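I am attaching a structure below and will ask some questions about it afterwards.
Only a portion of the chains appears, each positioned as in the full assembly.
Each chain gets a letter, A and B, in the order it is written, and its residues are counted from 1.
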Amino acid sequence: MLLNFLDLLGTGVFAATGAMVAARRNLDIFGALVLAFVTAVGGGTIRDFTLGSMPVFWVHDTSYLAIIFLSTALTLFGRRWWDQTRAILLVSDALGLGVFTVIGIEKALRFGVPPMTAVMMGVLTGAGGGLIRDILAGRVPMVLRSEIYATAAIAGGLFYIVMQDVGIARSVVAIACACVVFCLRLLAIYCNMSLPRLTAPKQSRKPVRE
Amino acid sequence: MLLNFLDLLGTGVFAATGAMVAARRNLDIFGALVLAFVTAVGGGTIRDFTLGSMPVFWVHDTSYLAIIFLSTALTLFGRRWWDQTRAILLVSDALGLGVFTVIGIEKALRFGVPPMTAVMMGVLTGAGGGLIRDILAGRVPMVLRSEIYATAAIAGGLFYIVMQDVGIARSVVAIACACVVFCLRLLAIYCNMSLPRLTAPKQSRKPVRE
């Protein structure tokens, strides 16, 4: 099935970005595996914890682990082609974001959660892994700073809920939602768009709970 | 019911501190939402994972999500009043700490855990969210450093267990425990008290597992 294929493609691409961050931060090969792993399945794992879907989705299906191993190995061995394959990776990553968002929303809806929670679960599935990866790599998660990344997933998620309320067939809604996320993300990269950064008032430097 | 109202108040105030930290760290609006969210419900979420209370408490009750959205919006729009409202926030935050501690202990006891674990769950519910917020914001959690924050929750938790053993009515114990945490926390702020920081011996700079 197409969705299964796209799921594994997204897993592999997310794993590749994890391995790349590990190499850039000069971690070792175990660090690359861990970062690849959390980027690829971290979001879905927390989603499953939260929904109570136990055991977590990759525990019995070793194809996820296999893809992550393979992708990490390919990424590390193919370091000399990183510059040339950058565009392919960005596009595949945007595709992975769209597919993961749809998978997250649909799993949440199968568990009977309210629409708002389902959108959240979609965003978590799509953007949660990269967030954990950045924390492990010792930097403030990119997704919290200025990128239009999670924002694309949120927009796609809201689109999904509205489309579904209208009564359109589930498979059409899923494809449309993934396309919305994919296109918004590519548009953001192409136009170099980002959310404005917040600023705090000058005088109140002293945080509330410090 | 009073406890429900205080629970939502605490959720809103914790969310506000998350949004404030996000603005001070120059994150974007999605970062503010994420930090508000983890501060408000992060501790309770890990408590629910640990106890096996699935799905997690906010999954089916969207009032938490709604409060967090509202609080984040108000906090970011009202940036110019941060200095004037600082005292209100500190007091409300102390109240939230007390209420969350009681909620955590009582939920843990309903799951039949030993008293020591219940106290831990209370502290986790009250102080865990701020800890996750600080990690996401890229700083060593305030609560681990020098504040009398978790300490107030621990004292309140032990007080709860002792009171309950004596045989006092549950509702009285709950209110008394929240008051103990609240007063200790306010006292610590007012007197500028903090726990002493630990020091390591000079010679042994080399950590065990490095």
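Please note the rule applied: a residue touches a chain if its C-beta (ideal position, glycine included) is under 8 Å from a C-beta of that chain, and two chains touch if they have at least 3 such contacts.
Because the structure is a prediction, the values reported are computed rather than measured.
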Homomeric complex, total chain copies (2 given): 3
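The rule is short, and it goes like this: only the chains that are shown with their structure count from here on.
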Which rotation angle, from 0 to 180°, best lines up the CA atoms of chain A with chain B, given as a multiple of 5? 120
Chain A and chain B, separation of their C-alpha mean positions in angstrom: 28
Along chain A, where are the residues that touch chain B in the complex? 49-52, 54, 111, 113-114, 116-117, 120, 131, 135, 139-141, 143-147, 150-151, 154, 194-201, 203-210
If you look only at chain B, which of its residues touch chain A in the complex? 16-17, 20-32, 34-35, 45, 49, 54-56, 58-60, 62, 65, 76, 79-80, 82-83, 86, 89-90, 93, 130, 135-138, 142, 147, 149
